[in-house]
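Some notes on the structure that comes next.
Left out: one protein chain. Kept in place: all the others.
Presenting subunit A:
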Amino acid sequence: MSSRERVLGRVRRALADVPKDDTPYEQAVVREYLREHGERSVAETVDLLAENLADYRAVVHRCPQGELTAVIGRLLAERGARTVVVPPGLDVGWLAATDAEQVPDAGSDTPDGLDRVDSVVTACALAIAETGTIVLDGSPDQGRRRITLVPDHHICVVRVPDQVVSSVPQALERLDPARPLTWISGPSATSDIELDRVEGVHGPRTLEVVLVGE
């Protein structure tokens, strides 16, 4: 007997008490919780996102569409970034004002090579206001998961308000499970020393989020 058959057999014997006509999933799972918490206008939802991002130590910037290129250029310059990783589908205009050398996200990159790059600029799939979370789904304007992980400085651009949802349930509705997803809430942190939160372990230690309006 294979282990698969053994384990499944054990499961079935263990569940001998469960009737054949047991309550189906749709009725067994009662969802009386909220789809979102509280009522907010669109502008208030964006404000909440900014507030919660900052609460977990992301650096938040807000600007209109026309100033995005200048803002990204300024942030890279202030950081002193000499090199920046660029996802293949990123709007080329976003990096028109930076002097940093642009490194394409290529399949042949070694982790060591990425470790020598100063910064990365990406878009995102969506952002969640209630939790201060940005979600990346590996689309061409976000690139492979490793490029937002190894460099120490991540600039992430969120289009507001259309990429902003209020809550976790609304976020899952909009995401595609077939894509590799990374949910990011503030820079890397740990609570492992005396259960106190400290920012800055393995992921990018500086996370800058640019909320760009219409």
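Here, a residue touches a chain if its C-beta (ideal position, glycine included) is under 8 Å from a C-beta of that chain, and two chains touch if they have at least 3 such contacts; residues count from 1.
To be clear about the criterion, contacts and distances are computed from a predicted model.
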As a check of understanding, state which of "Cytochrome c-type biogenesis protein CcmE", "Amino acid ABC transporter permease", "LutB/LldF family L-lactate oxidation iron-sulfur protein" or "YCII-related domain-containing protein" is the UniProt name of the chain not shown.
"LutB/LldF family L-lactate oxidation iron-sulfur protein"
Where the missing chain touches subunit A, by residue
2-4, 6-15, 17-18, 22-23, 25, 28-34, 37, 52, 56, 107, 110-112, 115, 128, 130-133, 138, 144-146, 149-150, 168-169, 172-173, 177-204
